[in-house]
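Let me give you the structure first, and then I'll get to my questions.
A single protein chain has been removed from this complex, and every other one stays in its place.
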Amino acid sequence: MATTTPLLEAVGIQKHFGRVVALRDANFALERSEVHALVGDNGAGKSTLIKIISGVYSPDAGALELDGERVTIGNPREARELGIETVYQDLALADHLDAAANLFLGRELYLGGLLGRIGFLDKSAMRSRAEDEMRRLKIGIQSVDQPVLGLSGGQRQAVAVARAIAWGTRIVIMDEPTAALGVRESGMVLELIREVRNQGLAIIMISHNLPEVFAVADRITVLRLGRTITTLRREETTLEEIVGMMTGALEVAA
Amino acid sequence: MTSTVTEPPRTEPGANGFAPPPEEQTRRQQVVYLLSRSWLFLFLLLLVLYFWLASPPSTFLTGSNVAQIALTTSEVVLLAIGETFVITTAGIDLSIGAVLFFSGVAGGEVMLKLSGTSAQTLAGQYPHAWRGIALGVVVCILAGGAWGLLNGLVITRMKLPPIIVTLGTMAMAFGFGDLIDGGSYLPAPVPPGLTHGFGASKFLGLYYPIWVALVVLVVAHTVYQHTRFGRYTAAVGSNEEGSRRAGISVDRHIVKVYALCGLMAGTAAVLDLAIFTNTTSVAHQTDNLSAISAVVIGGTSVFGGFGTILLSAVGAFIPTVLQNGLVIQDVQPFWQEVVVGATIVVAVYIDQLRRRRMNR
Partner (left out) sequence: MSRRVLAVLVAAAVAFGAVAATARTSSATPVGSGQVKASYTFYLVADIASDAFYLTMNKGAQAAAKKLGNVKVVFTGSPAQFSPPTQIPYLNGAIARHPDAILIAPTDKTALIAPIQRAVSAGIPVVTVDTFITKPLAFTNVSTDNLAGGRAAADALVKAIGGSGEVAAISVNPGISTTDQRRDGFIQELKKYPAVKYLGVQYSNDDQTKASNEMSALIAGHPNLKGVFAMNVVTGNGVTAAVKSAGKAGQIKLVEFDAGPPQVQALKEGTIDALVAQYPYGIGYQAVNLAYNYVTGHRTGIAKHYGTGSAVVTRANVNTPGIKKYLYTP
């Protein structure tokens, strides 16, 4: 059992939109080098909690602590600066650009000297760095020069993940990573998630696909109606138990 | 509690399902890709070949005829360059012909007013021609840029679709231009320093306007392929929201792109005055169509994302080569319009086939 400070801790988070209460008491603790699944039925508050962690929203009450230190995350850029990256469900990839271009989108490498200052890109440096990243994650893509439009769903997901972790990230948030993928491709993505964890990052994963959650997650947090029900290690629970907690059929001892 | 789901088998590193296919397939794909991109060059070459053989000797492929084709196309090339950037962002600029006309009127009037008194210019005297030409050229280009800037600002601030906004600026630019010159031509032709000395003069064998188009073409191509500006243009067109999330100031970039298109129109206006000595709104009603056709033939998707500058320039040549060749063939003028229109449709169709092939 870890007694060190969690990498990220959210305590007592509350958030409402007008009269709709999205989170009334959410708690969440993320360890280093773990895959932590966030599950719950629709409307449980998973997306809202994620958006608070990634800086899209600010909580109405409650605290966020990173490495034991209190932080306020005012916007997505601050989240990124703290090492928190999000891979959205739509991947946010520029389809007609290649993998290298996508990896460096918004953070391009420039040539040296005067040319670089007027905006000339160092495409070969970006290409080789992209190849390194792909290799690090053990992803094989025909060429980083192809438009990502032509890649399979799993490969596109891989590019999006590679982009998320290439920048000194510590925490990666993944929103329904296998939602649009077939069985084989989903398997590849789960493998990728494990690889990312093995390299020392922490992953928060939202998923409705409980079998997959059980395939890859180290710990599972269940939300229901804006409240954290419990956090359990995968080995300590079963799929049926989790479903029960999500729907409220099973009462949980505090 | 044990997990009820078995994990997928671990495979060796480097081969976890994302493994690349064998080497030869990649190379063949590369060759197919290259051929499919350059089909337009081949099409143009075929056209030239056909007309060369089908026309009487020393008529089509003579130095002077080719020079004339290039001269008449130089303006459209500039417009097509600007339009390529705009269309790559998934936008469109219908106002370029009108902006060209307005810039020509504004710059032309400045040239005339500064070159001499109206009595002098009406009589063909231009005592201060160089002062007039210099300032007139600057006014042309800036006027174009100003309209482009307006387009960009209205599109991004008021969040209106580009097709509607540029339709509106098109009407306004034609209107203002007509207001300034009373609905017809400039009162006198622009100074011969610009027309004879630039529009009709050659440097190392090529007319000056052709040089301008060439230089702009090379610079634009480099910017498009190798700079942040070009990459952001493609990114915004491919995924606007994604680009925003990646930290790109999308709105600011879109304004820059439309402003660039306007600057191209302003530069084309300088060439227009130099070649045709005067300007009238009638002559520019379908410039936007010529430019957009050139871009579409060249293969820049009107849905944004993918595009190259050089192919747009090639696309600009196809209608002019066609028209010139058909005239030399003594084809009836009415048939020429049919053929040019049909060729555009065929070119776009072939491009669509190629795209579908590529995306499997």
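Chains: A and B, in written order; residue numbering restarts at 1 for each.
Methods note: a contact is a pair of C-beta atoms (placed from the backbone, for glycine too) under 8 Å apart; a residue touches a chain by one contact, two chains touch by 3 or more.
Bear in mind that the values here come from a model prediction, so they are computed numbers and not experimental data.
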Chains shown that the absent chain touches, full complex: B
Could you tell me which of B:S115, B:T156 or B:N278 touches the chain that is not displayed? B:N278
Among B:A200, B:L214 or B:V348, which residue is in touch with the absent chain? B:A200
Residue list for subunit B contacting the dropped chain reads 35-36, 39, 42, 46, 49-60, 62, 64-65, 68-69, 72, 124, 182-185, 187, 189, 195-196, 199-200, 272, 275-278, 280-283, 285, 320, 323-324, 326-330, 333-334, 337, 350, 354
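The definition used in the following text is that only the chains that are shown with their structure count from here on.
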Residue ranges of subunit A in contact with subunit B within the complex: 76-77, 88, 90-97, 101, 105-108, 110, 118-121, 123, 135, 138-143, 147, 149-150, 154-155, 158, 184, 187-188, 190-192, 211-212, 214-216, 234-239, 241
Hey, which residues of subunit B end up touching subunit A in the complex? 1-5, 7-8, 10-11, 13-21, 26, 29, 226-229, 231, 234-235, 237-239, 241-243, 245-248, 304-306, 358-360
